[in-house]
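Starting off with a structure, shown below.
With one protein chain held back, the other chains of the complex are shown just where they sit.
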Amino acid sequence: MQALVLEPDLKLNMREIDPGERLGPRDVRIAIHTVGICGSDVHYYTHGRIGPFVVREPMILGHEAAGTVIEVGDGVTHLERGDRVCMEPGIPDPSSQAARRGMYHLDPSVRFWATPPVHGVLRPEVIHPADYTFKLPDNVSFAEGAMVEPLAVGMHAAAKAQITPGDLAVVLGAGPIGMVTALAALAGGCSRAFITDVQQPKLDLAASLGPITPVNVAGQSLRQAVMDTTDGWGADVIFECSGSIHVANDLIEPLRPGGRIVYVGMPVEPVQLDIVAFQAKEARIETAFRYAHVFDRALALMSSGAIDVKPLITTTFPFEQSPAAFAHTVQPPADTVKVQIEVGASVA
Amino acid sequence: MQALVLEPDLKLNMREIDPGERLGPRDVRIAIHTVGICGSDVHYYTHGRIGPFVVREPMILGHEAAGTVIEVGDGVTHLERGDRVCMEPGIPDPSSQAARRGMYHLDPSVRFWATPPVHGVLRPEVIHPADYTFKLPDNVSFAEGAMVEPLAVGMHAAAKAQITPGDLAVVLGAGPIGMVTALAALAGGCSRAFITDVQQPKLDLAASLGPITPVNVAGQSLRQAVMDTTDGWGADVIFECSGSIHVANDLIEPLRPGGRIVYVGMPVEPVQLDIVAFQAKEARIETAFRYAHVFDRALALMSSGAIDVKPLITTTFPFEQSPAAFAHTVQPPADTVKVQIEVGASVA
Amino acid sequence: MQALVLEPDLKLNMREIDPGERLGPRDVRIAIHTVGICGSDVHYYTHGRIGPFVVREPMILGHEAAGTVIEVGDGVTHLERGDRVCMEPGIPDPSSQAARRGMYHLDPSVRFWATPPVHGVLRPEVIHPADYTFKLPDNVSFAEGAMVEPLAVGMHAAAKAQITPGDLAVVLGAGPIGMVTALAALAGGCSRAFITDVQQPKLDLAASLGPITPVNVAGQSLRQAVMDTTDGWGADVIFECSGSIHVANDLIEPLRPGGRIVYVGMPVEPVQLDIVAFQAKEARIETAFRYAHVFDRALALMSSGAIDVKPLITTTFPFEQSPAAFAHTVQPPADTVKVQIEVGASVA
Partner (left out) sequence: MQALVLEPDLKLNMREIDPGERLGPRDVRIAIHTVGICGSDVHYYTHGRIGPFVVREPMILGHEAAGTVIEVGDGVTHLERGDRVCMEPGIPDPSSQAARRGMYHLDPSVRFWATPPVHGVLRPEVIHPADYTFKLPDNVSFAEGAMVEPLAVGMHAAAKAQITPGDLAVVLGAGPIGMVTALAALAGGCSRAFITDVQQPKLDLAASLGPITPVNVAGQSLRQAVMDTTDGWGADVIFECSGSIHVANDLIEPLRPGGRIVYVGMPVEPVQLDIVAFQAKEARIETAFRYAHVFDRALALMSSGAIDVKPLITTTFPFEQSPAAFAHTVQPPADTVKVQIEVGASVA
């Protein structure tokens, strides 16, 4: 089939490739409709590797996807031909130690789309386990369906935070993950989120999404803003979504005694933490990796109206312009959040 | 001062009474603006007792209140004259075993407004500890401020439920507490709430408040409705708010394996539970009593727009018609939810 | 093979039967050494059914077992021929909704030994999934290994209790499950357990097992005993292990505010609970069903010396006297706790 292939020499080609998949009894075949471009897709394109994962063979990119079921395996009961769906891109071994304990995303043997050597889904069709394929509610579009994967990162972070209704949140970083994390935190019970960045257009967009207070840390003190709002008590939970190694003070200074920190951003170098400052507040630091058990929850909150991701989809390209979409995403305009590619039309 | 007094012979009088209060260093004096009528006020009026609490001396009624600070004790730092506030009606001993562990509402020595022999607040003024007095945000009215007390019951129940973002909730009973519990559950992270009752007007009102699905259990099966929506898996959390002793099946049949039940309603007789049915799903039953640490959280969610209690305030009486307000509430029209009394105008 | 077969007419026969098993790639074949007799085995023998599970075909009894691995499937890596092991008797579908969330024991499709129509293990050999087969530490005997299954019930209850180190526990009922629950609670962090019963020999045995205070509720008040010890505060956790429907007061009266109740016993009829009494303390009621993820933990605590189950094994019969062992267990002497059958010698 025709697909967007990243070659080992890091050229991007729209070309024929055979992903070599076969429909098993618990699988479905899905016609892909929409695929979002993630920072990791771009990073493989520009650098050819992420940590130990190196592009050595031609690999189809893309892992944020929605589409339509066009064939179902014999053992599939909860999906049928014509269902509009989105898909969880990691496939674990259900018998692994981690999966048996409900933490399938921590199974080191997970096969994850567009992570070498596993193909992604910028292509017309894919075969996927029905257990990791989720029906879209009628009022959720394909474009929104393709946003479930990044939103799931925010949802998982919000779940890790063990929010008590009415908590005050801080989100460090107003990139796509910071934004979906703020939305998930609010839908998950927070009454307000402070969000930080140094790019004002991102902060302006964030502030338009709900009870979100932007703090431009180029000139403002986050600690001061939070303490003024809370009579000096502090925020209940802080989500680190910037990936920066320079946020150590913002992780702990605005936090209340007994508060929680959720580490979502993945800094490329070690971070220096003054442990004693965390101990003086008995901060709990949760670290988050992808997500588990949240796709259906993200869809439910989208469908109810509690989360609206549409303002985050800022640009859409047709499938045949996929290389142009990547070129656009490598150096995006300041107001770009999420770029998507429309692979095909709905099939029913 | 002039107050609404319930006499030991269960007559209601607007008359002079001296509550005998003195401003301590950590207290504030509050001019009362709005007071809501609670089921317990009505019950003392109609029955003269609730459990061990018997009306033996004249007692001022009312404990859902908002007003304006008109005097502050020397040791009060976070409030000042003119602040618009609402008040937590229970005053614990901060040195009790329960209070020291953060569960001040479970301290048996709590003094609670309008619970014999403690006076309530249907009167022009009250003196109250500043620690249990909460400033209203600018966009929260006195009428809404007087709703914080009943909302706090729902907020506390939602906190007990340990909601994971996107949970599906069921609320048994669409009375005032069922309604605020549904609102708190949604603001606290649930994606949808099913609510049950046998009075259709209450269900219709509930359905207008958000992603709330009414189930008239006079004719519909709650279990069926939930299982149809969840592919046979069940609801994540069930809030019992009816107080009925006939809801045992509705407590467990719609629940998912590993789900939680929060018991808010207070049935007057023992309830028969088929424990084995609960064990087969390893249901957790949390029991809730009033609230703790939630007034500020309720205000934050009101102020952010996540919770709107205004549709629940269905009737308002002036102070001098307080006896009429009680007469109205004893036999309310079918569409009545909350009746309030305006005691006085704001004082600044 | 020769096995202890319960016939549909409820006769017990030692006779030839073919369980019809085949070694799969992730399975092991185990030579059975020791099997304990459980109350459920006896109940099938005396009544022919438990709830919906009816003995319609000949069924081998027994599910508390230890033995030696004598053959391993191609895909098994953590076990080898000669390993001494014990086995978890329930086999779930790892792809079920419950199993994927780590609650495999709540999967309704679990196949459980000696639960009709699934054969038990009072026979020389069984084939079992390696994932549910656990290696015995060198200092754990086969007899102790066959105690892991009942101990697992207590371990799971202790895990549900979310013990804080130093908690005070109450265990209602000094039968085998009450005893293992007390041992698990103490090994799991409790400083002391009160245990109740009306049979003094059981209480005497329990008191010899560790810091366990017996309370003969035929003449003593449990509430009084606990309140005297705790300055009127109450116990942190109460384990119901009697299965009686007459323990409602003992469930709540000795409990501290904010305490937890774990329901392990399975009463045959509904239990009447005064919900308001539970609410006044905000008691949490956890219900427990079998166990999950605890066999290795039980073995670790046995091996470290923290739990010693040997005093609970009061009688042992040879395999050929299995019918006599059941006759003995139906009407046991007052000091009987656990009866075991030695099926075979170790094979290496």
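List of remarks:
Going in written order, the chains are labelled A, B and C, and every chain counts its residues from 1.
The rule we apply is simple: contacts are C-beta pairs under 8 Å (C-beta built on N, C-alpha and C of every residue); 3 or more make two chains touch, one makes a residue touch a chain.
The structure displayed is predicted, hence computed values, not measured ones.
Here one chain is not drawn; of B:7, B:71 or B:131, the residue touching it is B:131.
Residue-wise, the contact with the chain that is not shown comes from C:294, picked out of C:294, C:309 or C:341. Set against the missing chain, the residues A:239, A:263 or A:326 yield one that touches it, A:263. Among A:10, A:280 or A:324, the one in contact with the hidden chain is A:280. Touching the chain that is not shown, out of A:98, A:174 or A:341: A:98 (per the contact rule at the top). As for the chain not pictured, it touches chain A at residues 51, 97-98, 101, 103, 106-107, 160, 233, 248, 257-258, 263, 266-267, 270-276, 278-289. Considering the complete assembly, chain B touches the hidden chain via residues 26, 94-95, 99-104, 131, 293. Touching the omitted chain from chain C are residues 78, 155, 158-159, 162-168, 184, 186-189, 191-192, 210-211, 231, 294, 296-298, 300-301, 303-306.
The criterion applied here is as follows: only the chains that are shown with their structure count from here on.
Ranked by distance of CA centroids from chain A, the top chain is C. Note: centroid distance chain A to chain B, computed from Cα atoms, is 38 Å.
Rounded to a whole number, the gap between the C-alpha centres of chain A and chain C is 43 angstrom.
Counting partner chains per residue, chain B shows two or more touched chains at no residue at all.
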